[in-house]
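Here is the structure we will look at.
Missing here is one protein chain; the remaining ones are kept as they sit in the complex.
And now, chain A:
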Amino acid sequence: MATPTASAVPAAPPSLSLPPSQFARLQPHAYLLAHLSPPPASNQPSIRANGRAPAQFRVTSANSGSLTHTNGSAVVRVGDTTAVCGVRAEILHTDDIASWSVSQASSGNTHKRRRLGDLGGKPTEESDDTYADAQDDEDRAHIQDLNLLVPNLSLSTGCAPGFTPGAPPSSLAQSLSHQILSLLHTSRLVRADDLRIWYQPPNLGREDLERHNEDEAMDVDAGPGAAGLSKPREIKAFWVLYIDVMIISLAGNPFDAAWASVLAALRDTKLPKAWWDIDNETILCSDDVSQARKLSLRGFPIASSFCVFDADAAAAYRAVVIPKADEPKRRGFKQTWILADPDGYEEGLSQERACLVVDKESNGQGKTVIVKMEKHGGWIIDTEDLRQLVSMSAQRWDEMKQILEQC
């Protein structure tokens, strides 16, 4: 009889105090704040509720080529947020583009320049700027005007309780789709040259003559007068890349995972060798895998997101007395934390977000280039914080490059 009462006595205190998981649900703000600012006496480091340091990103893993029916695919898992991306290529005939003949006639000169550029071999990444500039305009014209890249992001997979499966795209999903598309355009990741299907019309008139003394004809071809000999080659079709991202599990920060999966899937994408068949008047594709080629992407942009946690839970209540930007911050007590790669719990507790997409020149050796930098929702992050975030994103770039190159 004594033993049950003895065990009941230790059971009594829990009814008055709360287990951490319940405390986290009832007082989320105080819970996270208690982790980030432990009492000085306890001698504990400032750590987030999920056990990470403020600048620490979640464990990331990537796997590419999992979907066999796509041209390229990747699964990227950042903590508990998982994005699956599949790239499907379809052929767009130039005959099906309403304005094609008109727009070609007006931009004939640029194509001539392109052809000459092609003879010099494939341009390596950022090798010559003048050539790249001329190519850029045309890339933009083709990829953007013809909509050759079609990304779509779906959250209606039951990824999180807030998103009902099968529902129409939420505003978050639409906004993320737009961000991916706009980043694909501004970072100029995909080269339009990879998406073009060319056709070189045979020079039927002088065929016999050329076959007669082949070596001589070759010499003439290489000479400066060669341009008149061959008919100009023309674009017969384009590859359109449908980039579909499914977030199958959402625990905060969907953009980083989605963008990493898009990048990994595009790196994995192989387009079959395609040519214009003049007899059938259609495009034929080779089913030989060895003839398929990968896309040559420009750069390696990596996204990193951050959120700001304010120690003062009632900051928004007292927003009338917002201190001025140049007023010195209160000493001795850190009021705000910038948390890297926020999970769902932390996102719910913060208003201010920052997202940076950075790239490094010459394969990681050169300086850091910012491709996109955005912050909104608050007034805490300013120049000094952004400078810090850029260097954190640059570190993350190294980390992610390693992960995505191994997958």
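Note that a contact is a pair of C-beta atoms (placed from the backbone, for glycine too) under 8 Å apart; a residue touches a chain by one contact, two chains touch by 3 or more; residues count from 1.
FYI, contacts and distances are computed from a predicted model.
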Not counting the visible chains, the remaining one has a UniProt entry; which protein name from "Signal peptidase complex subunit 2", "NEDD8-activating enzyme E1 regulatory subunit", "Anaphase-promoting complex subunit 2" or "Exosome complex subunit Rrp46" does it give? "Exosome complex subunit Rrp46"
Contacting the left-out chain in the complete assembly, out of A:A55, A:A160, A:V390 or A:C407: A:V390
Full-complex touch with the removed chain, picking from A:R191, A:R353 or A:R396, is A:R353
Pick out which of A:E234, A:D277, A:D312 or A:E374 touches the chain that's been left out of the picture. A:E374
Residue in contact with the excluded chain [from A:S42, A:S171, A:N280 or A:Q365]: A:S171
Residues belonging to chain A that touch the chain removed from view: 133, 140, 144, 147, 149, 171-172, 174-175, 177-179, 181-183, 185-187, 316-317, 319-320, 322-326, 351-353, 359, 367-379, 381-383, 386-387, 390
